[in-house]
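The structure is given below, and queries will be raised subsequently.
Excluded from the complex is one protein chain; the other protein chains are retained at their positions.
Order as written gives the chain letters A, B and C; numbering starts at 1 within each chain.
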Amino acid sequence: MPENSIGHRLVLTSFGESHGETIGAVVDGCPAGLEVNEKDIQKMLDYRKPGTSLITTQRKEGDKVEIISGVFRGFTTGAPITMIIWNSDKKSRDYENLKTKLRPGHSDYPAMVKYNHFNDYRGGGRFSGRLTATHVMGGAIARKLLKVTLGIETNSYTKQIGKIEMKKEFDKIMTKSIYKNDVRCPDDNTAKNMRASILSARKKGDSLGGIIESITTNVPIGLGEPIFSSLESDLSKAIFSIPSVKGIEFGSGFEGSKLFGSENNDLYTIKRGKIITKTNNSGGILGGISNGMPITIRIAFKPASSISQKQSTVDIKTKKITNLQVQGRHDPCVVPRAPPVVDSLVALTLADHALLAGQIKPVL
Amino acid sequence: MPENSIGHRLVLTSFGESHGETIGAVVDGCPAGLEVNEKDIQKMLDYRKPGTSLITTQRKEGDKVEIISGVFRGFTTGAPITMIIWNSDKKSRDYENLKTKLRPGHSDYPAMVKYNHFNDYRGGGRFSGRLTATHVMGGAIARKLLKVTLGIETNSYTKQIGKIEMKKEFDKIMTKSIYKNDVRCPDDNTAKNMRASILSARKKGDSLGGIIESITTNVPIGLGEPIFSSLESDLSKAIFSIPSVKGIEFGSGFEGSKLFGSENNDLYTIKRGKIITKTNNSGGILGGISNGMPITIRIAFKPASSISQKQSTVDIKTKKITNLQVQGRHDPCVVPRAPPVVDSLVALTLADHALLAGQIKPVL
Amino acid sequence: MPENSIGHRLVLTSFGESHGETIGAVVDGCPAGLEVNEKDIQKMLDYRKPGTSLITTQRKEGDKVEIISGVFRGFTTGAPITMIIWNSDKKSRDYENLKTKLRPGHSDYPAMVKYNHFNDYRGGGRFSGRLTATHVMGGAIARKLLKVTLGIETNSYTKQIGKIEMKKEFDKIMTKSIYKNDVRCPDDNTAKNMRASILSARKKGDSLGGIIESITTNVPIGLGEPIFSSLESDLSKAIFSIPSVKGIEFGSGFEGSKLFGSENNDLYTIKRGKIITKTNNSGGILGGISNGMPITIRIAFKPASSISQKQSTVDIKTKKITNLQVQGRHDPCVVPRAPPVVDSLVALTLADHALLAGQIKPVL
Partner (left out) sequence: MPENSIGHRLVLTSFGESHGETIGAVVDGCPAGLEVNEKDIQKMLDYRKPGTSLITTQRKEGDKVEIISGVFRGFTTGAPITMIIWNSDKKSRDYENLKTKLRPGHSDYPAMVKYNHFNDYRGGGRFSGRLTATHVMGGAIARKLLKVTLGIETNSYTKQIGKIEMKKEFDKIMTKSIYKNDVRCPDDNTAKNMRASILSARKKGDSLGGIIESITTNVPIGLGEPIFSSLESDLSKAIFSIPSVKGIEFGSGFEGSKLFGSENNDLYTIKRGKIITKTNNSGGILGGISNGMPITIRIAFKPASSISQKQSTVDIKTKKITNLQVQGRHDPCVVPRAPPVVDSLVALTLADHALLAGQIKPVL
């Protein structure tokens, strides 16, 4: 398996760099006969796009996707689907002084050592959050596939920014409200507070992190393979491909580790002739396999590493301690741009497993 | 990639069932020329072995490993290394009534549906925690390889059982004390409280979960591939292969998501001519790549699903609600048996990446 | 993908050495619900077994297979199926003088260099033809799967030994006669000549090669993926895993390269309402995809490298030219033992592709 690819049957390959010519995605293994067009993909990309709000970076990218292979007369052909975005608003000279001064929290230093300085360091190069647009390109196709074939829907939203948490439980009605505000939190009051805290951090040249919660409904029973290809294994592998993610939990997660078995076990019952569980502490996954309940995931994002405050660091050329103020245009908080990315990776993983389990056929 | 395998260059394939003839592991891609013998592997297996303490299941398994291929005159040959354990203390009839009554928290129900009742349900079959012995077989080899070639060491210990947490920070001296008590917590006082809480839960027919912390030292800079094969992606994929794991975090993890960037960023400095960071909120991983600091992971285990208290459930045959008391011999808390398993999966992942990055050669 | 494994969805992993404890196979990805028992596998193994005829090696191996995982109450469970054979009739001391004298035609020299002398050289170790028994174990399951689900049948036979070729075209009736004689050639007269030529070569301390032809019928249209996973790509990859194979051709093959397009093109026609081709120069594969006609393959085996005639060689220790007479028990011609091996690899490849194409479901 190439290292820049993910998936068993539905495989996403990501290519490109933040300040290179292009970023792109190849999706291999998508069934023939799925109706796909650039609008489907563009809509998801626009949700992730920078430069549209004060709380995101001011880099203005059109992020206009082009499908350059694999779709014929509006339908997938079974051949690899390639999508690209040409990079436009690059200001690479902002990064010239980063060649020697190590940015705290970034991949600069390990990447330099790993690649013996051959890596493209401009804007973080291959390690930039910008590459998550390639996840979204692939994810848009997977989402469509899941929707059309199995009715599966994934909704991710901002649950927490810094210390401000949405306390209300997420429910079905909220799915319509996620994209109504620019923090992507369906509770308006919480959203306002989150927004204020991001703007305040930005003013101080500081940054914030937060938590995304993702809920997937209509998942059939039986997705996931035992042991090394459990849903939790494959979902977490996919989600940790997002820069800044440092934690993940399913169902009751870390809190559940403090409970008794008698409290945490989800008891089975029957509702309208269907076997379900009364609670969902398992997050819809038992033994690595979907049990038909919603899949619930919480994902921790660290605060963005790029801050404009002065930081102490090392100059790798002089091997001396020095100060650094990170230039360039950065997100004071990446969390609000993350929901479509999380949605995408969840969809890619579930579509992959639905193909593995024979629940989606290779030709529609 | 077969679904029951994990790894890019160093690949572990797991086979066997809890109550079948055998459980086993094939390790492919281990460099030729590594001195390996059954004692190295047995030592790790014994740390995981059940039946040795009141706080674990009373199933008594010798768990005696046999190397049946890939080692010649005490050294690895470059060929696949196969190791097996013959199952001995099986009491499969305990599981006959489970054929129809769904055990809450277990994979029984989704597995039945997924495999159309062809799966081996005895003792959880393929989904049993017993299979983690195959991780340990592979891990013992990976640990040896990392130790001999790069000096890398992984130490995992019980940080929390239920609500009882070890508050002291783990340090180097503690590595010697992990296996001195049967809860695998290096702080004696905390260990005593943990032990008491497990025994108390057991008495009530209940179970507990907890948290394992894993610290890996001497990691060279540059392990991990960008995006889909980041260290976090591959470590989490490996670790979620352990049944009962429901959460994972690296470095400051979920707590870090509440901090400001100025608090969470690890500032670079120079110590004895070496570039290091003053703090380690990143858990030794930046941009998915090791930065030379210790890799720190915390892993949440749910309370064991098998409890002897009466639980309400559904009988899949009659499709009626019924009561269930889980028979069989079970762990009241699996956490104390998990440290060698976590050690193993961390070692397998790092050895795999060291091979990928060319830091370990294919022939020693 | 581990290097000792083959397949996309149905993956065979081979382990073991000629003179080690055991040889074995793990089959991952076999659908749950296939009736399988050791007799099915043993029958195929017996066709390959040495020591049963004067024209094969006199090493007497029971080659008794044991299924040690993945089958429960007579049916596959969806878990990896592991099969092993314990090696019994080993005479390893025959190989002690081979540690330094290079056997012409064998892997000894490149293997020594590759593995820096850590490889198990006894009886060829990992490179021995004995390992093809692991292909047969996996192949027996694949054959059964293809038979039960799609009615596909593979028949391979000895078409040529040295310069003696069966001129008659293979037909359906002959499928019953392949195993009636010990050269596995369904034409009795040719078989007698072949047998005589092998015995004559043996007497002179020499060896012979030959050609196996393989015909597979009832193949549905649509197996094979374009470009890198074409049927020809994957069949040839599988078949070159047999030691001694040095050539392969499909349909009209090398002879076809001398024809005009107007001669070699297979014209379409309709027979009993079904679209077929009048000829089968394509060998049942167009654009890498099965077209519903029989898949025909011819495979060239070099003469066995182990001959008891004195040969000039180099002693790697002294770096001097020396003479060598290969000791040990060897096949004067491996071709008669190859048909079940070829059948196995063809079946594994087709079953793998039938799963990929959704023509076999993951649970029966």
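Keep in mind that, in the parts below, contacts are C-beta pairs under 8 Å (C-beta built on N, C-alpha and C of every residue); 3 or more make two chains touch, one makes a residue touch a chain.
As the structure is a computational prediction, the values presented were derived from the model and not from experiment.
Participant: Determine which one of C:T52, C:S229 or C:Q327 touches the chain that has been left out.
Facilitator: Selected residue, touching the omitted chain: C:S229.
Participant: Quick one: which of A:D28, A:E61 or A:D206 touches the chain that's been left out?
Facilitator: A:D28
Participant: Which parts of subunit C face the unshown chain closely enough to count as touching?
Facilitator: Where subunit C meets the chain not shown: residues 1, 3-6, 8, 12, 14, 102, 104-107, 109-111, 113-114, 124, 126-127, 131, 160, 162-163, 201, 206-211, 221-222, 224-230, 232-234, 236-238, 240-241, 243, 245-254, 256-270, 273, 275, 277, 281-283, 286-292, 300-307, 309, 311-314, 316, 319-321, 356-357.
Participant: Across the whole complex, list the residues on subunit A that are touched by the chain not included here.
Facilitator: For subunit A, the residues touching the absent chain are 1-5, 7, 11, 13-17, 20-24, 26, 28-29, 32-33, 66, 68-70, 72, 75-80, 82, 84, 114-116, 118-120, 125-126, 363-364.
Participant: Considering the whole complex, not just the chains shown, which residues of subunit B touch the missing one?
Facilitator: 1, 79, 226, 356-358, 361-363
Definition applied: only the chains that are shown with their structure count from here on.
Participant: Which one chain sits nearest the middle, judging by mean Cα positions?
Facilitator: B
Participant: Could you work out how far the Cα centre of subunit B sits from that of subunit C, in whole Å?
Facilitator: 39
Participant: In whole angstrom, how far does the Cα centroid of subunit A sit from the Cα centroid of subunit C?
Facilitator: 46
Participant: With centres defined as the mean C-alpha position, give me the subunit A-subunit B separation in Å.
Facilitator: Distance between chain centres: 26 Å.
Participant: When you check subunit A against every other chain, which residues touch at least two of them?
Facilitator: 1, 226, 356-357 - these are the residues of subunit A that touch more than one other chain.
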